[in-house]
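My questions will all concern the structure given below.
The complex is shown incomplete by one protein chain, all other protein chains being positioned as in the whole.
Now for subunit A:
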Amino acid sequence: MIVNNPGVLALIQDAGRLGQHRIGLTVGGPMDPFAFRWANRLCGNDDNASVIEVSIGGFVAEFTQQAHIAITGAEVDVKLNGQAVEQWQTLSVSEGDVLKLGFAHAGCRIYIAVQGGVQVPSQFGSCSTVVREKIGGVDGGSLVKGQVLSISPFEQRSKFIMPIENRPAYLSNGQPAAKSMSPLRVVQGYQSDSFSRADKALFFSGEYTVSERMDRMGYRLTGHECRSTITNMLSEGICHGAIQLPPDGQPIVLLNDRQTIGGYPKIGSVMARDTARLAQMTQGNTVFFESVTIEEAHAINLLAEYKESQIALVDLD
């Protein structure tokens, strides 16, 4: 396929680069793993196959061969040769077909999977692009106009659709900005004892707004200022979802492309299934935090994974 327009930001991502923090490499990978996984499943791919993650939208590509594709994630107008087509289902494309995405009206990250996965070489066990590290994808960079991406030979297979009740609901990008009705669940830890009880009470009861500083490294939120009593600390390993509170007291939720070590106090970490929701939000959306124990988080994850395992795609043929 040929990239006619990468749009705002288009990156090749597989499930992520794991186990490489010791040499300073971050994870990368899809900001919304659920949408990523099901884009691949709709194409009959492995869960780790490489897809294109488009932030906001504007992506246009032309296919140079027959293929099955699927588009999941943020709600966006998708056109194939000018005709509107559906998300969350397998689509057939032929040589010369032009796929065009508009701009997301709800959510922020769109996933385009192609049958067999986008073919790029693996580096350190993953094809995920981390632009800051110049690793993964095509020469470590985001997709650019005119780039040719190779895809697997076409194989005929059944087409599927994701039942509507199993699709995530994303927050609308319209005005006024939407509020999240479910919390970002936080496992408290790291330096959580260094925050006053009053600060913590306000942190877990107040609303925070997604600021303009939101990218694949992290989402900076604005709201009640929450400051640690620690002013100087040694850099330490940062896990996914860690909520860093620099001296200005405004939280930064660290995401897929975060640096692997850092020296700001942290109150705990947002559960990955909730950072997936956060990563679908745009500037102006509001969120709130809820504290859960590590045991509750474990139970929430096991139950959610069980429920996801019960999702049955509907055969369209």
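Just so we're on the same page, contacts are C-beta pairs under 8 Å (C-beta built on N, C-alpha and C of every residue); 3 or more make two chains touch, one makes a residue touch a chain; residues count from 1.
Note that contacts and distances are computed from a predicted model.
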From "Cytochrome c", "ABC transporter permease", "5-oxoprolinase subunit PxpB" or "Na(+)/H(+) antiporter subunit B", the hidden chain's UniProt protein name: "5-oxoprolinase subunit PxpB"
Among A:Asp77, A:Glu133, A:Glu225 or A:Glu290, residue touching the chain not depicted: A:Glu133
Hidden partner chain, residues of subunit A it touches: 18-25, 123-124, 133, 135, 187-190, 234-242, 259-262, 266, 268-269, 271-272, 294-295, 297-298, 301-302
